[in-house]
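Here's a structure for you.
Here is chain A:
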Amino acid sequence: MSDARTAIFAKINAVDANRRRADPAQAQARLDAPVGQPLPAIATPKAADRQEVFIAKALELGCTVADAAGMDAVPAAIAAYLTQHDAPLEVVLAPDDDFADLGWLAAGLTTTSDAAKHALDGASSVTRARAGVAETGAVAVASSARYATGLGLLPDRHIIVLHTDEIVGGYEDVWQIARSARDNQGMSRALIFIGGPSRTADIEATLVMGAHGPRAVHLILVA
Partner candidate 1 sequence: MTEPPHSPRARIGLFATCLVNTMRPRVGFAALKLLEDAGFDVAVPTAQTCCGQPNYNSGDRQSARHMALRFAELFAEFEYVVVPSGACAAMIRVHYPRLFEADDAQKPLIEATAGKTYELVSFLTDVAGMTAVDAANTTTVTYHDGCSGLRDLAIKAQPRRLLASVAGLELKEMEDAEVCCGFGGLFCVKYPDVSAEMVRKKADEIVKTGADAVVTGDVGCLLNVQGALLRRAEPVRAYHVAEVLAGMTDEEAG
Partner candidate 2 sequence: MQVTSSEFDARAKSAIDDAQLQTGLFVFGKIFPLLRAATVGKLPEFDALRDAARDIKIHTLHTLAPYLEAFEARVTEAGGRVHWARTAEEANAIVERLCTDANAKNIIKSKSMVTEELELNDHLIGKGFTVVETDLGEYIIQLRQEKPFHIVGPALHLTAAQVSDTFYQAHKPLGRTEKVEDKVKLVEEARIVLRERFKSADVGITGANFLVAETGQIVLITNEGNADLAATLPKKHIVVTGIEKVVPTLNDLSVFLRILARSATGQETSNYVSLYSGPRRARDADGPESFDIVLVDNGRTDMLGTPVEDMLRCIRCGACLNACPVFTTVGGQTYGSVYSGPMGAVWTPALASVSQAAKLPNASTFCGKCEEVCPVRIPLPAMMRHWREKEFEAHLTPAGQRWGLGAWAWLGARPRLYGVTAALTGMALRLLSRTKRRTRLVTWLPFLGRGWTRSRDLAVPAEPPFLSQYREGRRR
């Protein structure tokens, strides 16, 4: 226990002694059973509306969105997207089980799984995600063996494959997913809400896309 830690806590506790003492039991209770906070309506759209709301918001954030009838149709959808944007038909593929037996070659795509940072410059990455959030249009990704965080940060193009039933209402739904994925070390190292291409307005307040992260985020919604 460091001197600084002891001193800081001593000061905090001295203040609390003058008013009502901070109740550790009360704090623990709140941590164990988090209190609900006001939920805005945008976080709880009707299930039937969720997809439409999510897509509208994702478009507003500067994502592009396409459909695929099933996972099998995903490689073709990606090839179409890359062709449309004059991008090479090469992708860095996250090692997700859902991608394992798809017809990448048949769709004309070269795939690699090399997610080393030097390999991702100028690249297009393809990953899955944990959830799409209708409240904001953002997509939630989490670090794991199957998701290198760098895949969503370094490439020029980040292509995210999402099932339509992975679209949830709001932040609270994502917390539920994240909490249930906890292990004895706790939460995933990284849980990131990606709200479209990286952007900045730091020069003369002019919005420019592709600051440090991807210049484009493309969502493929799988039915």
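Everything that follows uses one rule, which is that a contact is a pair of C-beta atoms (placed from the backbone, for glycine too) under 8 Å apart; a residue touches a chain by one contact, two chains touch by 3 or more; residues count from 1.
Picked so that all candidates are chains of the complex that A comes from, given by their letters.
Bear in mind that the values here come from a model prediction, so they are computed numbers and not experimental data.
Candidates 1 or 2 all belong to this complex, yet only 2 touches chain A. Chain A makes touch with candidate 2 in their complex at residues 2, 4-5, 7-9, 11-13, 15-16, 18-20, 22-24, 26-28, 30-31, 34-43, 57, 61, 95, 115, 117-118, 121, 136-138, 143-150, 153-154, 170-172, 175, 178-179, 182, 184-206, 208, 210-214.
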